[in-house]
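Missing here: one protein chain of the complex. Every other protein chain is in place.
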Amino acid sequence: MSERLIPSNPSISFVVNGEKRTVNAPGMKRLLDVLREDLHLTGTKEGCGEGECGSCSVRMNGELVNSCLVPALQAEGATIETVEGLGEAGALHPIQKAFLECGGAQCGICTPGMLMATAQLLAVNPHPTIGEIREGLAGNLCRCTGFKRIFDSVIAVAAGEMNAEMEHGTGGAHAG
Amino acid sequence: MSTSEKTRIVGTAVPRKEGVDKLLGRARYLDDIEREGMWHGATVRSAIPRGLIRAIGFDRRIDWSEFTVVTVADIPGRNHIQLINADQPVLADGMVNHCEEAIVLLAHADKHKLREAVDAVNVEYEPLKPVLTIEESERQDTIVWGADNVLKSFLLEKGDVDAAWAEAAHILEGEYRTGAQEHLYIENNGVIAERNEESGITVWGSLQCPYYVHKSLLAVLDLQEDKVRVIQTETGGAFGGKEDYPSTLASHAALLAMKSGHVVKMTYDRMEDLAATTKRHPSRVRHKTALDGDGKLLAMDIEVATDGGAYTTLSSTVLSRATLHSPGPYVCPNVRVSSKAWATNTVPYGAFRGFGAPQAIFAVERHMDEIAAVIGMDPVELRRRNFLHDGDTTATEQVMREPVILDKLLDRALAESDYYERRKRFAQENPTSSVKRGLGIAAFYHGAGFTGSGERYLNSLAGIDVTPDGKVRVLVANTEFGQGTNTILSQIAAESIGIEYDDVEMAPVDTNVVPNSGPTVASRTTMVVGKLIERASLQLVGILRVRAGLKGDFTRKEFFAACERLRDQDGEVVSLCRYEAPEGIFWDDQMYRGEAYPAFAWSVQVAQVAVDMTTYSAEVEEFWSVQEVGRVLHPVLAGGQIEGGIAQGIGYALYEKVVWKDGRMANNQMTNYIMPTAEDVPQIHVFFEEIPCRFGGCGAKGIGELPHDGPAPAILNGIRDAIGVGFNAIPLLPEDLFAQLATQELKAEVAAL
Partner (left out) sequence: MRGNADAHELIAPGSLAGVLELIAGAPGEWTPIAGGTEIMVAHAAGRLREKKLVSLWGLGELRFIEVSGDSIAIGAGTTFRDLRSNGAVQIDAPLLAKAATWIGSIANQSRATIGGNLVNGSPAADSSPALLVYDAEVELISIRGKRRIPYSSFHTGYKRNAMAADELLYAVRVPLRFERHKQYLRKVGTRRAMAISKVALAGTALLEGEAVREIRIAAASLAPFPTRLYQTEGTLQGRPLGSIAIREAQDALLEEAKPIDDIRSTAAYRSRVAANLLGEFLNELLAAEAHR
């Protein structure tokens, strides 16, 4: 039987997508599991458990982190943003819109992490070069797209942020 | 619908059908699903590659009464996964034939107790001598499968190869090897199984082929067809890795669910998925080739050997495709291909994008460049002189009746890549640079759909229905796993009927709801199943015209109104069609002759590579791919398929190595199994030439696998161009490049280039 130390499920509070949440969880429970199991925010995914694939990426205190590597206790008092906070049905975030139009998502499993990495990149660097885009997304593995249309999506949304509103097109210059 | 007509929806970049949910993070993949009172399942696996099981001990530190334990004795039906051969057990029965083979299944409500319990099952083995490579298997001094270790063999013969050597101006031999490759879908395998007294068993899973799973469960659980229900959940990548493996996983979860009475979820973490599930077949291909004085092929004698692992799974069909793709897109009057799939005591290999073609095409396209170097001909010219054209016959005596535009594809690839200019520039720059650059090409076809009579055997059924609230539903068992099934089939239905894309939705891929339209493999979905949807759509319109007053150029409102009138008469609105083989397609399985495929997709690819002689690392700097895949139904999805396949092909060539230690994958972590990141992939340029195909849905041919066939040989040909050394084995890691150079002691010569 497993050794149970001082049973310790401390109360941990943090803000997730603008809302204060409190959970009772072991300090060494992964933030990823707290999000998915305690808060039922299953948008954030587990692909490897080693911090290699980035599908668990969330933003924590304005930085991109792999939530599979963050012990819950260290999220105390943090401000966390997940894909669920990015946009809504009928009101997609410009990043989500760009991915939809440019083909940045295929199977979709890497997509939540990829969107958060993109959000982080553009928050820090609103007009990244292609080299900076590659670096910003290098921690998010996509097995389906070959990354090209993800790059296109990021470039599109970065360009769109210069304009007032991005019009919904049918792929336009980014298709084919 | 004529394939030359202007189309409204097909050919446009409509939004991905399930795209919004994926982007919102609302798409529900298997592990996102939680069920009340759900238990978890885990597997006790073999630690050795081959041996007898002497005893299975359950350590007393665990209270086993809390657990459900399943062994081979608990299997109600047959202890075999139903695939081509029924030789793969669901659970090991007294003997193990590969590391990670499943022996015991456990279920418990608590995942952590389950983990401890797995470690507390002690299996005692009597190890037997394992066979771990093709060469060891070929020696046949240890027999591990059947009578002779041969899982399957083929012999393809055209003309008289043996007589041709005497007339040859040149004879060249070469041996080419490819390693195992892991799919690395970002979503690991997972299923949920639920026993239901009334309806038997229901399984939800991340999978490609619900009816394959259905068929296996019937046999394993000894249940009637209507007692087994399989439902595909949103699937995070597959690439062939979820074609057959889910049948094993589903059987495991179902056995646990049946015995425990609980809903059971079984998911693999990355370490387990990497170590225990299928991979691409390793291969060794030998070429002996005769050419005349003009560089025209006179004879090709090809030996193909694949490593099938411990059980047959799909090794025979992979071998078949490898055999049929091994002569390349060339005319050759005398061809012999003798191929064998060898059994070894390694984790059984399975389907992976390309399915034997990448292995075969690596060999022939590398060989063409070696030939060109030896006979002193431009590798481009050598290919031109030997390309198939309209009316030529292939190695199986199939006459090319559809247009073959390899010359056009080649010309375009050379133009787009500025091939000759770049090579000239590199030839000037390389001597004084520590980074050497070169360009390499590959030309190839990919047979679309199942070989020969495969589609007849599948006998697919598919179609559409119309719901009372005004939606057309596509009824197929074909699955979406990123490649665009949902979008494409919706486009075809909408186009063929004459309604809007948003009027169409996909019925859930649930064996209780949709007919068996065949597996989602072999690049067949758009071409074959799309055709069925096209026909079923036209069929429905025809019925509505005859029986429900639909007239002339109807509007969408009129269409749906007519559907309701039909529903009043029939109680439902359904239109299904069964597969019809195209005329004139005859395939002789015994002689291995005839129309191997009803259609071919064609491609020429160019890779620009840079070899850093300080670190011996090769990288792909830029990549061009020109292909003809019939009509392009969706420019963004089609481009995405090509780009994604190329990225995987680059991984296959330069990064993705499975490290074996005593029959086990030693690098079963993403830290150590290396795929290219966003910083590693080159700029990729994709160009389509369109020639609509009569047989395909809205004129399309298969596209998904084609792009993975070319990158490896194109890249290694580019390396040869860059440093003048030919490498014939992949993956080619810097350590391998270094080791070969060191052996050949060519460093000085390379520096003087």
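We just call them A and B in the order they show up, numbering each chain from 1.
Note that a contact is a pair of C-beta atoms (placed from the backbone, for glycine too) under 8 Å apart; a residue touches a chain by one contact, two chains touch by 3 or more.
This structure is a prediction, so every number in the text was calculated from the model and none was measured.
Checked against the full complex, the candidates A:44, A:82 or A:120 give a single residue touching the omitted chain, namely A:120.
Between the chain not shown and the residues A:66, A:82, A:96 or A:111, the one that touches is A:66. From the options B:163, B:374, B:415 or B:739, the residue with contact to the unseen chain in the full assembly is B:739.
Of the candidate positions B:616, B:652, B:687 or B:727, contact with the hidden chain is made by B:616.
Touching residues on chain A toward the chain that is not drawn are 2-8, 25-30, 33, 46, 49-52, 54, 57, 60, 63-66, 68-74, 76, 117, 120-121, 135-136, 138-140. Where chain B meets the chain that is not shown, the touching residues are 111-112, 115, 269, 271, 434, 613-617, 619, 655, 659, 666-667, 669, 671-672, 674, 676-680, 734-735, 738-739, 742.
Criterion: only the chains that are shown with their structure count from here on.
Computed centre separation for the pair chain A/chain B is 29 angstrom, with centres defined by C-alpha atoms.
By the touch criterion given at the top, residues 12-16, 18-29, 31-32, 61-63, 112-113, 116, 183-188, 234-239, 269-270, 481-484, 632, 635-640, 643-648, 669-671, 675, 677-679, 681, 683-684, 686, 688 of chain B touch chain A in their complex. Contact residues of chain A toward chain B in the complex are 1-2, 36, 42-50, 52-53, 55, 82-84, 86-89, 92, 96, 99-103, 105-112, 115, 133-135, 137-151, 170-171, 174-176.
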